[in-house]
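Now for chain A:
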Amino acid sequence: MSLNVPIIRLLVAKDWQLFQKQLAAHVLGGILALCLLGHGKPWSFYFGALLLLVVMVSAACFSISTALLVERKEQTLAFVMSLPVSPFDYMVAKLAGNLLTFAVPFGVMVLGTVGVILFTPLPDGLFVYSLLLFGYILLAYSVSLAVAMSVQSEGWNTFAMIGSMVLINPVIMGLGQIEAISSTVREDAIVWSGPALLILSSEILLSLSAIAITAWVHGRKPVFH
Partner candidate 1 sequence: MTAAFTLSGIAKRYPHFTLQDVSLQLPEGQIMGLVGVNGAGKTTLLRLLTGLVRADAGAVEVLGQCMPEGQVAAKREIGFASEDMRLYRGQSLHWHMELIRRIYPGWDAAYAAELVRRFDLRPQQIVAGFSHGQRVKALLLLCLARRPRLLLLDEPTTGLDPVARLEVLEALADVLRDERRSVLFSSHNTQDIEQLADSISFLHQGRLLASADKEAFLDRWRRVVCQGAGMNGVAAWPEIASARANGSLFELKVRHWEADLPARLNAAGLAVQRVDPMALEDIFVTTVRAGEPA
Partner candidate 2 sequence: MHSMPVTTPLFLSTSDARPMYQQIVDQITAKVMAADWLPGHALPSIRELAASSRVSVITVKRAYEDLERAGVIETRHGKGSVVAERTELPRALLEEELGRHLAALLACAARLGLAHTELHRLLDQAAARDAQSRPPINPSEGPLP
């Protein structure tokens, strides 16, 4: 199953152009959140962090829904299938496109937060805690993407997206309960406790496997329908 790269690049560029307007809105939200963080007041820091998280989550969900669900619902999928594209190319383009539209904002946010934690007077212990949180967002995204690629019904997709993202709060609480993690948060040093390492590695592993399985399942499908 050869990979015709030029067409895939065009498909990803197409998805990128379709996603422009939403991305612009999310970038605007992101800048507003950063300004709130920079405003320096406790209330503004809280709102800024919250807005940043909301922007993060909605960027992930929107990128999935635009690239996959809307394409199916608005029957533009039939148009794409008429192009010289094999199901494998289409799947690779979708995965690459989605990971791009998710990875860019996600990467910027992780670096930004890590930068803020390390360089500002905030306790460095937060570093591990935030990475665990971001690990969870990555996992939630990968699961939503995998579901969106394989399940046709929109109901299941919305459930997967919203469900996995809403679970963030219980995850925050849960992480707080774990003795080894919550104790190191206050200290001003980066402490990699056992459970923290376990959770982070499992999050990353699960995310990669979710995407790998989806890629493998769709890769073998010789035809679109």
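A word on the picks: all candidates are chains of the complex that A comes from, given by their letters.
Rule of thumb we're sticking to: a contact is a pair of C-beta atoms (placed from the backbone, for glycine too) under 8 Å apart; a residue touches a chain by one contact, two chains touch by 3 or more; residues count from 1.
All values reported here derive from a predicted model rather than from experimental measurement.
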Result, touching chain for chain A in the complex among 1 or 2: 1
Complex interface listing, chain A residues touching candidate 1: 4, 7, 10, 14, 17-18, 21, 74-76, 78-79, 81-86, 89, 222-225
